[in-house]
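Removed from the display is one protein chain of the complex; every other protein chain stays in position.
Up next, chain A:
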């Protein structure tokens, strides 16, 4: 039987702490990159159905910029950094100092794409190194890949592993947003950490929780 069935509130707290530490580091990195104040919300850790997962990102059809990488090593899983397209445009405009940059324009400027890729690199890197420091687990992220498309098409890729075991997924969901914009659906960026079902035991064991 899978670990999904044995999870307690203590386990959820541990996962929340992982989301907290990871996203705090990423928010700091983003803040210094963009020279703006970034806030984050208390992480949500829940077991959700695949279709509820779609709603987490604003619906299956919502257009987003998504960075995806796989985590290998002592713990395995998928990690996404998702930005609503308007917010991705805004961040990249700031980063490359080009107010006309738009992911929806075709062809998209190479500079903007590589800036987004780099942003994903830096943020997921800070999230995961904080996770690794906290747990002592050796984890090796694959190079992040970028896709600008429908949220459902992007996130479903990260559900492939867990879908072999279950129709539900445990998601560690942390949201970040620019302080002056407020925390609304349209500007919220999400970190979704989706550990593979087999990896929960190693995560909990690393923190002395069995």
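The rule is short, and it goes like this: a contact is a pair of C-beta atoms (placed from the backbone, for glycine too) under 8 Å apart; a residue touches a chain by one contact, two chains touch by 3 or more; residues count from 1.
One rule holds in what follows: contacts and distances are computed from a predicted model.
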Undisplayed chain, where the name is taken from the UniProt record, one of "Amino acid ABC transporter ATP-binding protein, PAAT family", "YtkA-like domain-containing protein", "DNA ligase (ATP)" or "Probable chemoreceptor glutamine deamidase CheD": "Probable chemoreceptor glutamine deamidase CheD"
Which residue of A:8, A:32 or A:163 touches the chain not shown here: A:163
Contact partner of the left-out chain, one of A:7, A:48, A:63 or A:95: A:63
Positions on chain A where the hidden chain makes contact: 2, 50-51, 54, 59-61, 63, 68, 70, 106, 142-143, 145-154, 156-157, 159-161, 163-167
